[in-house]
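Please read the structure below before turning to the comments.
Every protein chain except one is present and positioned as in the full complex.
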Amino acid sequence: MTYDMVERITRSFESQSMMKTLGATIHEVEKGKVTIEAPLLPSALQQQGYGHSGLTFSIGDSAAGYSALTLLPEDQEVMTAEIKINLLAPADGELLRAEGRVVKPGKRLVVVTSEIHAWKKGQTKLIAIMQGTMVPVPMNP
Amino acid sequence: MTYDMVERITRSFESQSMMKTLGATIHEVEKGKVTIEAPLLPSALQQQGYGHSGLTFSIGDSAAGYSALTLLPEDQEVMTAEIKINLLAPADGELLRAEGRVVKPGKRLVVVTSEIHAWKKGQTKLIAIMQGTMVPVPMNP
Amino acid sequence: MTYDMVERITRSFESQSMMKTLGATIHEVEKGKVTIEAPLLPSALQQQGYGHSGLTFSIGDSAAGYSALTLLPEDQEVMTAEIKINLLAPADGELLRAEGRVVKPGKRLVVVTSEIHAWKKGQTKLIAIMQGTMVPVPMNP
Partner (left out) sequence: MTYDMVERITRSFESQSMMKTLGATIHEVEKGKVTIEAPLLPSALQQQGYGHSGLTFSIGDSAAGYSALTLLPEDQEVMTAEIKINLLAPADGELLRAEGRVVKPGKRLVVVTSEIHAWKKGQTKLIAIMQGTMVPVPMNP
């Protein structure tokens, strides 16, 4: 991963106000793989006090999208065409970590997956898996 | 829809801090159908300035979940087992409205769909569709 | 729907040996909507004697794909990029009917849904819903 790729993804990430609202940060960037973390903020919970599925989805989707972006030319962005999430366990703990990966690169479609783990008192648990399709689009000038 | 059902859903909804963070409100509750609205807040955007997919997902998932809840006994809650979203157009405008519906009720699984529209200067556009499975669970005492 | 469109879809359909194996036939072709039927043949069952999910999927996917094709130029074909199925009830009866529809047309992606009903002794039951993405591709010369 060149410095430019990390910088490009960081810049895009920081321009997403939703990521700031959720307290999310980029943890790691590799070719075809991006990891995003978010704390379980008091402002992002569901009715039982666990992390909201919208939080899990948001960082899982972003990690998957940025993993696709690592494989695209510099003048392109990426949009989610569709994605599916299976929720396996409540988002319980202090931190969520989403790892997005490219399964199949392509010029028109990039197929991706994401795994989201919760960290609680030093222990980690798989809480969701995602499978979806990203679409490369020309970057806004 | 009895008053109690609306009250029950409103109470559950208000205990979700994520919904407050997104500025979401319940718009309508019917048997098997719930509508939720959210403004396109400056704090819930993606890198191009449109609403974040996590916002669209959050209200679409909640509308679908609460539509399932309208058909369940009072001592039960509902959790999302899985759900898929197809994003059709950018979340552009002032307001999003998600309409969740029960397609197939059941004791163990409730199959649901959600349609999300964006409102911009008085015009409405379908921006996402969702299809998923809700699971009834006993309410926390 | 012009005669040519119906003929074009019929010709494509008849070149799918899988459709012949399943006994499937085109029931109706409209702009943006195609209906396919298949009998519950003894050769397409699962272990409990109901229709196999692969049968339900095959006709639901084909109906959705051909509904997309009705909106495309003549020199294009369509391929399934991804599709999700929720099975609501066993495929029980004499006949399945799948109705595919275009939700969102597009040059690069066409978003579709499909509903599959089973017919048993004159009664009909919704047994599956599908949501997915078709991709237009140039026709083989």
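Labels A, B and C are assigned to the chains in the order they are written; within every chain, residues are numbered from 1.
To be clear about the criterion, a contact is a pair of C-beta atoms (placed from the backbone, for glycine too) under 8 Å apart; a residue touches a chain by one contact, two chains touch by 3 or more.
Here the structure is a predicted model, which is why all the values come from computation and not from measurement.
**Q** In the complete assembly, which of C:34, C:55 or C:96 touches the absent chain?
**A** Hidden-chain contact among the options goes to C:55.
**Q** Touching the left-out chain: which of C:34, C:81, C:96 or C:127?
**A** Answer from the full complex: C:81 touches the omitted chain.
**Q** For the chain that got dropped from the picture, name the residues of subunit B it touches.
**A** 81-82, 84, 108-109, 111, 132-133, 135
**Q** Using the document's contact rule, name the residues of subunit A that touch the chain not shown here.
**A** Counting over the whole complex, subunit A touches the hidden chain at residues 84, 86, 88-89, 103-104, 111, 113, 126, 129, 131-133.
**Q** Using the document's contact rule, name the residues of subunit C that touch the chain not shown here.
**A** 12-13, 15-18, 20-22, 42-48, 52-55, 57-58, 61-62, 77, 79-87, 140
Throughout what follows, only the chains that are shown with their structure count from here on.
**Q** Indicate whether more than half of the residue numbers at the subunit B-subunit C interface occur in both copies; give same if so and different if not.
**A** same
**Q** Just curious, how far off is subunit B from subunit A if you go by their C-alpha centres, in Å?
**A** About 21 Å, centre to centre.
**Q** Starting from the mean Cα coordinates of subunit B and subunit C, work out the distance between those two points in Å.
**A** Once rounded, the distance between the two centres reads 29 Å.
**Q** Give the residues of subunit A touching no fewer than two other chains, as numbers and ranges.
**A** Residues 81-82, 84 of subunit A touch two or more partner chains.
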